[in-house]
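With one protein chain held back, the other chains of the complex are shown just where they sit.
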Amino acid sequence: MRYGINFKGFCIFLSFLFTFLLFLAIASLFLIPNPLEVLNALKTEEMIYSLKLSIITSLVSMIFVMLLSVPIGYALSRYSFPGKSVVKSILDLPIAFPELVLGLALLLLFGQSFIGKFLEDFGIKIVFTKLGIIVAQFFTALPYAVRIIYSTFEEINPRYELVSRSLGYGEFETFFNVSLPLAKNGLFASTIITFARCMGTFGTVLILAGGSYMYTEILPITLYLNISYGNMEMAITSGILLIIISFIAILAFEKFEGHKR
Amino acid sequence: MRYGINFKGFCIFLSFLFTFLLFLAIASLFLIPNPLEVLNALKTEEMIYSLKLSIITSLVSMIFVMLLSVPIGYALSRYSFPGKSVVKSILDLPIAFPELVLGLALLLLFGQSFIGKFLEDFGIKIVFTKLGIIVAQFFTALPYAVRIIYSTFEEINPRYELVSRSLGYGEFETFFNVSLPLAKNGLFASTIITFARCMGTFGTVLILAGGSYMYTEILPITLYLNISYGNMEMAITSGILLIIISFIAILAFEKFEGHKR
Amino acid sequence: NESQSTSTKKPFEGKTITVLCGAGLMKPMNELIQNFENETGAKINVHYGGSSELFGVLATTGGDIFIPGAYKYTEDAMKKGIILNDTVKNITYHIPVIAVPEGNPKNIRSLEDLAKPNVKVVMGDPNACAIGKVAKKILEKNHLWENVSKNIVVKTPTVNQLLIYIATDQADAAIIWEDMVTWAESKGKVEVVEIPKDKDIIKTIPTAVTIYAKKDSNLEVAKAFNDYISSDKAKEIWKKWGFIPCK
Amino acid sequence: MNFLKIEDLSIDLGEFKLVDVNLEVKKRDYLTIIGPTGSGKSILLETIAGFYKPEKGRIYLEGEDITNLPPEKRNMSIVYQDYVLFPHKTVFDNIAYGLKKKIKDKEKIREEVTQITEVLKISHLLHRKPTTLSGGEQQRVALARALIVKPKLLLMDEPFSALDIKTKENLRKLVKKAISEYETTVLHVTHDFDDVWSLANKVVVMKNGKILQEGDVNEIFYKPSINFVADFVGTNVLDGEVIGKEDGLTKIKVGNCVLLSVDDGEGKVRLSIRPEDIIISNNPIETSARNEFRCKVEKINRMGNLVYLTLNVDGIMLRCILTPNALYSLNIKEEDIIYALIKATNVRIIAKNVEGECRS
Partner (left out) sequence: MNFLKIEDLSIDLGEFKLVDVNLEVKKRDYLTIIGPTGSGKSILLETIAGFYKPEKGRIYLEGEDITNLPPEKRNMSIVYQDYVLFPHKTVFDNIAYGLKKKIKDKEKIREEVTQITEVLKISHLLHRKPTTLSGGEQQRVALARALIVKPKLLLMDEPFSALDIKTKENLRKLVKKAISEYETTVLHVTHDFDDVWSLANKVVVMKNGKILQEGDVNEIFYKPSINFVADFVGTNVLDGEVIGKEDGLTKIKVGNCVLLSVDDGEGKVRLSIRPEDIIISNNPIETSARNEFRCKVEKINRMGNLVYLTLNVDGIMLRCILTPNALYSLNIKEEDIIYALIKATNVRIIAKNVEGECRS
């Protein structure tokens, strides 16, 4: 009995310890600025612009990431095709990139390359534009989502899918009606990670979208810009805003997840 | 039938499309520098130092992350305690931080705060040291690992654990013998993500450990420092090195995972 | 006191100070630090970074010596009262030049050429980084700001981006610090177009001791280091790495 | 002292409740738990094993209160209805799992596993992973895993349901041998009355989370205490009234007939007569069987290797079981008139002072 309680206690203790450390670290950010100035900073046009742009681009990127990582994760888990483990490794790879490198790689891909030129002919400009923010966030977050969703699908017994198909549903419908809902936990995890990752993407966006004041300015860039301006209040405020928004979003997700079970 | 093939084809097509795009992006990085100079850059003392330090710190951080995220993920999934969804949200939160912000927060926590002083009294210095690299990587990667492992444990039927316990194994032993091996897929996913994330951590390390030449210099920092004084060859070389090492590590993991099933 | 009682023992043995230094100064700074350590026995922790990152670190948790990429940051820090004002010293000149991609496809020869149609110019954000502010002033001084503005495709918060964009052909020209492009130029990634002295605005890179040195009782070492890197002896090293030391 | 004692055990799972379960089991008892599907049998087992924490009530094992003891201290093994084999371990490791905790000698473990798997005929599967096994194979592996540790109390939830008759019979023999050898006490949930007849000395009938009746096998099958149990175990239930005594036997009037029973009773009573205890003949016979009735064969149903007759005794319907050979030698067809004989010892009074139906 003692043994058991100790293990449980140990695990919960660790959870609280790290939550506490993180909380302290985050809280100390909140203590730097003067609350009044934070309020003022919040009201600036720049901050409002940046906040809006951050949320919108993150949501859009999140949607695209989820739309794409689900079929990719499914294909990697259910079908076998030559070169699969290389494909999996390449898809995982950008996780290991400092954002600067990923940004650079995307810049080369969508900049003056044939792909970039091709897209530009269709009026699609990625480099130094808002679209670039989304592309940057998308490529930064996609690998995480794919990896998580892949390993979730691996856990699902294919017999569920067979039953659905023998009841008349095609592969595609079965995927929607059965595989996807069964992957719920993994989808939640990857949605949370994707959204959070998109909110926090900095270096990739900076290189690909440029980081222009009040144009491609998302919260992490506001933060950096304001540090550069020597405007610490404003910088920390955008950091705090980022934290609060993310916290609310994540908490909402977590509550929603808790509800569904 | 056609329908089925289309869905399968569609999923596989998407996988290949994105693999191809990423591959192109990565490949174009390889085309920037002159191969001879890459070789020369590889042989410099700085590059070798940075490479070694990157691999060592990433491995150490990965081990610590896994050691901690497993009990934390387990506690979050198996036990209920007050404030659980807040704890979960706080643990997810750093994913949303630009590395710069996380670095600042950790700097505040381990720098001049009472915790920093307390640790320093024991001779443990984190700020601007190699230990700082590990701490930075650890806090950057931990949230991903916790989230993935948590959602993996959620999928495991607790009856397996009961059977193990009724066969005489305590909670702790059951965890090792049953819960952990059953969580294999999720553990793989989080190990890969953790290692890759540690390899790529830049901003957090830069702020907490400082980008000291040949001291706290890991590959992303080599890259940054060299761009800063215009040495593109050396910068890209460290990027390429980072990519190659990560690719080999991930491929090895993937192969190993494939083997185990 | 003790450290001076034995002549063989180096004066600052066992002391450690932290230097926050612009990443662009890395090469000469590494050499200088090595020399200083050998002479004095002090241990120098150097933390390279972009000027604004360094400023952020300094403002939140400190550091003993502050050497940003441009005087502006030292000025900001002085306003915050975290610099010992009497220790501020200029080390080297910081010279803006025009950088163009390899082969100079748009044939940029002068500042005026930046205003030609179809030239894509990337600029530092005048509010965000020192090079941006200087570039704007140079253009204003030459009455080109309005016309060049139309050609600016992006204003970047960091100077590194300018180099990256030029080196990867994303833009046709940028105004950037000369010392940043020496390496890239020698590798044929970019070409440099000098700005005539009369049209240019030359800046300086300063060093200063911070109030944190006082707090950590590292003042003595910090001051010694501060003096050392701006000394005549150090100037040779700065020159060696392509910088032009201040008189 | 009772080996296992359950006192007022209650559990609330929202839609379903276990209500005030009381149970006493002696050492070496073999208790089968029967009841319709969804009656709470599995939940009762899992609660005893320590999976659910009861809201109320206590569980004692050998006099010790184990209500709050963790599962690993209870010395019980559980065989699950859906096997719950460890998918990441080979069959060998699944079976050896519990043993490895107790003894360290690898040779000894291998020996014991080899022994039990040979008896269960699964020794050719030892290197396989459970996911590739057939239903019956998995069930035997689960059984081996539970038996090998020689638990004090063995909890089995329909352990033979996925097996063919031959294997089932063999396993019954094996379990019987094993438990008598190791002095194991067994709680066995089953839907197969053959399990009850061939293994159990005690039976518990559950419905809707309650224990309806508890007793030895004959009690349950011959003297079901309420209609539901009677119906469930398939006996004939008749309502009648005691009208006197005759030679020490109780005289009971049912409809227009009079039945004699060895059981005592008075007033309105309810009777149970098992269908396999009704003896059929073509002509009236003088025997020691005191109850003899002339009746009409209403219906003949062939079911497997048995024949079910529905007999009409002056308006009272009785179910009766025969083998095809008996049917043949009696040469009975539907609508025939035959004679049914019921021994007074087989007419059991299962309820006294009955008012109307006592459906549970």
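Per-chain residue numbering starts at 1, and chain names A, B, C and D are given in the order in which the chains are listed.
Everything below uses one rule, namely that a contact is a pair of C-beta atoms (placed from the backbone, for glycine too) under 8 Å apart; a residue touches a chain by one contact, two chains touch by 3 or more.
Since the model is a prediction, treat every value here as computed from it, not as a measurement.
S.K.: Looking at the whole complex, which of D:E7, D:D93 or D:D231 touches the chain that is not displayed?
M.R.: That would be D:D231, which touches the missing chain.
S.K.: One chain isn't shown here. Among D:I6, D:A49, D:I279 or D:V347, which residue touches it?
M.R.: D:I279
S.K.: Just name the one of D:V25, D:V119 or D:A162 that touches the chain not displayed here.
M.R.: D:A162
S.K.: Since one chain has been left out of the picture, which residues of subunit D touch it in the full complex?
M.R.: These residues of subunit D touch the chain that is not shown: 13, 15-16, 34-42, 81-82, 128, 132-137, 139-140, 157-158, 161-168, 191, 193-194, 196-198, 231-232, 234, 274-281, 287, 302-306, 320-326, 328-329, 341, 343.
S.K.: Where does subunit A touch the missing chain, residue by residue?
M.R.: Residues 157, 159-160, 162-171, 173-174, 177-178, 181-182, 184 of subunit A touch the chain that is not shown.
Going forward, only the chains that are shown with their structure count from here on.
S.K.: So, what's the distance in Å between the C-alpha centres of subunit C and subunit B?
M.R.: Going by mean C-alpha positions, subunit B sits 33 Å from subunit C.
S.K.: Could you give the separation in Å between the centres of subunit C and subunit D, each centre being the mean of its C-alpha atoms?
M.R.: So the centre of subunit C lies 89 Å away from the centre of subunit D.
S.K.: Using mean CA coordinates as chain centres, what's the subunit B-subunit D distance in Å?
M.R.: Spacing between the chain centres: roughly 57 Å.
S.K.: Could you list which residues of subunit B touch at least two other chains?
M.R.: Each of 32, 100, 104, 108, 170-171, 224, 227 in subunit B touches at least two other chains.
S.K.: Please list all residues of subunit D that touch 2 or more other chains.
M.R.: In subunit D, 70 touch at least two other chains.
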